[in-house]
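Would you mind keeping the following structure in view while I ask a few things?
All protein chains but one are shown in place.
For clarity, chains are labelled A, B and C in written order, and residue numbers in each chain start from 1.
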Amino acid sequence: MAENKSKTVLNRGSVQKIRELGLLGFIVILSVFIQCRNPSFLTAENLNDLITNTAILSLLSVGMMMVIITRGIDLSIGATLALSGMITAMTVRSHPALSPFLALLLGTTIGLLCGIVIGFLVAKTSILPIIATLGMMNVFRGMTFLISGGRWVSAHQMSSSFKHIATGSIFGVNHLILIAIITYLIFYYFINHTRTGRKIYAVGSNPQSARISGINVDRTLWLVYAIMGALTGLSGVLWVSKFASAQSNTAMGYEMNVIAACVVGGVSIAGGTGKVSGLLSGVLLLGILNNALPLLNVSPFWQDAIQGGIILLAVIVGALVRRNTDKKNLIGREE
Amino acid sequence: MSSVNIQTEKKFSLQTFFFQWEWLLLLIFVMINIINAHLSPYYLNTFTLLDATMGFLDKAFIALPMAFVIIFGDIDISVGSTVALSSVVMAVLYNAGVPMYLAMLACLSVGLICGFINGILIVKFKELSAIIVTLSTMILYRGIAYIILENQAAGGFPQWFSFLGWGYIKGIPFILALFAVTALVFAFLLHKTTFGRKVYAIGNNAVASRFSGVKVDKMKVIVFTLTGFMTAVASLFLTSKMGSTRPNIASGYELDAIAMVVLGGVSTSGGKGRMIGVILSIFIVGLLRYGLGLINVSSQIVLIIIGLLLIVSVMISSLNIRMGKSKE
Amino acid sequence: MSKYILELKGITKTFPGVKALDNVCFQLKPGEIHALMGENGAGKSTFIKIITGVHQPDEGEIYFKGEQVVIDNPNDSKKLGIAAIYQHATSYPDLSVTENIFIGHEYICPQTKRLLWKKMNAKAQEYLDELGANFESTTMMKALSVAQQQIVEIAKALSANAEVIIMDEPTSSLTTSESEDLYRIAESLRDSGTSIIFISHRFEDMYRLADIVTVLRDSKYIGTWGVNEVSNEDLIKAMVGREITQLFPEKKRVLGKEILKVHGLGKIGYFSDISFTLRKGEILGLTGLVGAGRTELCQAIFGIHSYDKGHIYLEGSEVEINHPSDAMQLGIGYLPEDRQAQGLILEWGLEKNISLSALDKISRNGWLNKKEEIKIAKRLADKVNVKARSVFDLAKQLSGGNQQKVVVAKLLTADLKIIILDEPTKGVDVGAKSAIFEIMTDLAVQGYAIIMISSEMPEILGMSDRILVMREGRITAEMTGEEASQERILEAAMKKTA
Partner (left out) sequence: AAQTAGRYALIVKSAGNPYNENEMKGFAKAIKEIGGTAILKAPAEPTAEAQIMMIEQLIAQRVDAIAIAGNDPDALQPALTKAMKRGIKVLSLDSAVNPQSRMVHVNQADSEKIGRSLIQGIYEMIGGEGQIAILSATSQAANQNTWIEWMKKELKKEKYNKVELVKVAYGDDLRDKSVSETEALLKSYPNLRGIIAPTTVGIAAAGKVLSDKELKGKVELTGLGLPSEMAEYITNGICDWMYLWNPIDIGYLAGYTAHALVNGEITGKVGDTFTAGDLGKKEVIAVGGGTEIMLGAPFKFDAGNIDEWKEVY
């Protein structure tokens, strides 16, 4: 049946690509529109600001993507971020000499621990992710309040080297952007070119058969949440360093932005699907929204509605594009 | 033919009977009351207790239909925003001279419409899944509320309107009475009618349900619309309790409602859970918060306690599901 | 070094309330194809799940190449070189065929631990071609039909290049020609020294392939025979515990007037200008190669899928069917080809499963009447002879075949005129088969009109009054049961349009 090949084919590559193109097209149009409204949008400086402000979101999104691919979700990242940020900041306050790298390491480790706890709950005690993370969200947030005793850590209490983490740059590229780029390269490779990476997809795509075919589902899940935690911890340090202030209510509700970035980026809540390239466009769209709405100088009272509307529009466009490609794939069978 | 005789009597097994999630909830419920009574001299006092219910029952009206949604395996995180929007619309209309009862009607219809929109989007764009759709509408609906009322507050409702949130009939808070009735209706709807049976069927296996002639899409639209409607009811009570409204009310209600439902033993993976559980957990969470408040535990600690309660109890429940018994 | 590569002694496995295996013994020589047969629920699948470590036995020992081994999880069996094709496809819908085939034992670059996609895709394509598949290795799994997925499962087992390959009803959703491909491969594997355990309800499989056959009944070991030293009757007796005089009941039916007329039905990508008629009391066989479009066609008639062109007439008047419930209102019933995904709610008991398609029957204006429900369930479960302890047994606890019977029972709740059966005997044992055929004949006699999709020549020939053959979405031949023959059907199913 040689000539039958390429019929009945839903080539995963093409679909995903076309879907992302749809989203990218959407972004381009949006950008053009914004540019018309405010010429300072597509300036080097603004783009730099845009990406810098989106860096943290993008870090969290990679982790969240992997979590969602395994049919999970993590509502606790806002709280984890605050906790690791606060503890790191307090350490920096008491040991101003602490080297930035150690600070980053410390925050990441705290996040990792939080992630491991959640991973344990999800993988070992069959609690559903949404519940486990909802519960731990409260716990971590509460701990942050308690540890900080309601006090903030302010700019003047942080060593300049620590603040330099977020403000400094190499060859004119801000550290945050560099960190984000490196992370993406690493995880792109990890997800697409390593066994463990593929196992994440397998587990999300069909947990039962993953078990039967001898994949260690629990360990994979655990790993995913641990990674999410570590990335969140890292983001916590970057956040605190960027804004030169650690509050106990830092990043409250930020998880929703992250989830939104993922779903706009074509990561399916049903699990099993989602690509780094797609995710990037999702993150980009949210970044643009956060950056441009103020620029557009629309009434503050319209911002939420516009943001919600655009997100909805974006996901719907994505869905429609995907449907079309599916159809095309089958029309091959006619004739 | 090798005819095997198929039993039609359910064998009553003590083990199955006692390993029911609701028993545990009941236990927690009783314990909480004992502890509270022990810790605060003001707690054990019918008047106080009845009063306490006023504090949390508005959310409970959302939890009831949310249970249906979660049994579907879906979720609705737009409810908080729906509360805000419907409440704002009511206030604005009333201040524009519309009679109060019409304004209230408008409030309910707004909720209805919000829910309906969610439902339609969800069935028309299955690949999006409920969480994505409602995530977007969550932002959208609240956004609209902001557009309508901007930074204003609106209120000045007629005196009788405060009865909803604050009134008593024969010493029983009106909201409690109404909730009791509503809860009963929902319990029957879920457990004793074909509607409820279909809800479970869809939650377990939507495809098989469709192949068996269940109108899955129609069911989903109905349930989400119902959720919107009940959310508006909650909005009425909240607004009445506050006497005025702003676009930023009821933030975070969605998670509270979801937590109540999940604690009630309804699995977010769909198909499982019972109404009794949900109702119990509503009172557990509510009275626990209230009791801790009475002894002035700091809100941070309350956060932690609620979080742990959620996790620990669900952990136990998943254990006794493992005891190899089906739930419904 | 024992002469057996795999040997199991006194294996016993109990599930809550069910003894699935009772002191079963089994021996497998290197380079032999060993058929494992038995009624539905006899314990075959459980038995192989013990070998592959999905379940652990309560008692008994397992010997591999003479040494006793403990197989705690699927990985252990993998390491020993045991691969399995499970009865119910265990695929990853969101991954490409290649990934499905190589999951767990991907080709990786020894230094960088990097996955070698090109190499894997190419190799996967080889397997697929070898199996005569009509899709590419980069296809997404969810784009395949059940049967196509089965082919991937087989490729998966091949790719593990194991010493022992277990196949649990691999042919149950394959057509004759595809089965031929499978036979070929199995033989070449055997000749290269691999041993194969082969579970099937199809006798032709066994005769064509197996050297030796072991029979289980009621979770007990019955016996082992060389294939050509045991007669068909004895084998059936061993399996079912009684004689089955004839599989296909006499078909002396009076065909009534035309009830269904399909004219020029078409759906882009699936099927085009389909026209046929169906008469009361008629059994219409619908056959063809995998992916011929039979399921899609029937599902379109049943209202699961839409169709772009054409008309459907019911008793002369045109009908509009947009949803299964419409079809059921009009008296059309459909038995889906994938009983687990489309037919049953596995977490539910029989009674609820059976009543689901007839909720209005067991309710008065919306209120359920559970007594009535149980009555109906009991009646129908007995009618199709389901093997269960009580009507409250969960569907997931039943064996493949018994699950199928429950789905049939579901159909009988609604009062139908037309019944469409998609692969009704897939994975069903001889006993159950003959039961289902009897039911079908009864129904036909009572005046029901029946469409039976099947890929199994014998039953198509044995049951049908009339036969339609589809190829690539078109009807390529129509013939009466009398004039039909294996050759004619195959010719119509395979022939290339110039």
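The criterion applied here is as follows: a residue touches a chain if its C-beta (ideal position, glycine included) is under 8 Å from a C-beta of that chain, and two chains touch if they have at least 3 such contacts.
Remember, it's a predicted structure, so these values are computed and weren't measured experimentally.
Taking every chain of the complex into account, the chain not shown here touches A, B. When the omitted chain is restored, the residue from B:K220, B:R246 or B:R274 that touches it is B:R246.
Of the options B:A130, B:I144 or B:L238, the residue whose C-beta touches the omitted chain is B:L238. Contact between subunit B and the absent chain runs through residues 40, 42, 45, 48, 51-52, 54-56, 146, 150-151, 153, 155, 162, 165-166, 238, 241-252, 289-290, 293-294, 296, 298-300, 302-303. Taking the complete complex into account, residues 38, 40, 43, 45-46, 49, 53, 141, 144-145, 148-152, 154-157, 167, 239, 243-245, 247-250, 252, 290-291, 294-295, 297, 300-301 of subunit A touch the chain not shown.
What we mean here is this: only the chains that are shown with their structure count from here on.
If you sketch which chains touch which, every chain touches every other chain without exception.
With each centre defined as the average position of its C-alpha atoms, the distance from subunit A to subunit C rounds to 43 Å.
Chain geometry summary: the mean Cα position of subunit A and that of subunit B are 30 Å apart.
Along subunit A, no residue makes contact with two or more other chains. Of all residues in subunit B, none touches 2 or more other chains.
The touching residues of subunit A, counted against subunit C in their complex, run 1, 4-13, 15, 192-195, 198-199, 201-202, 204-206, 208-215, 271-273, 327, 329-334.
Looking at the complex, you find that subunit B touches subunit A at residues 75, 121, 125, 127-129, 131-133, 135-144, 146-147, 150-151, 247, 255, 258-259, 262, 267-269, 298-304, 306-308, 310-311, 314-315, 318-319, 321-322. Interface residues of subunit B, counted against subunit C in their complex, comprise 1-4, 6-11, 192-195, 197-198, 201, 204-205, 207-215, 271, 324, 326.
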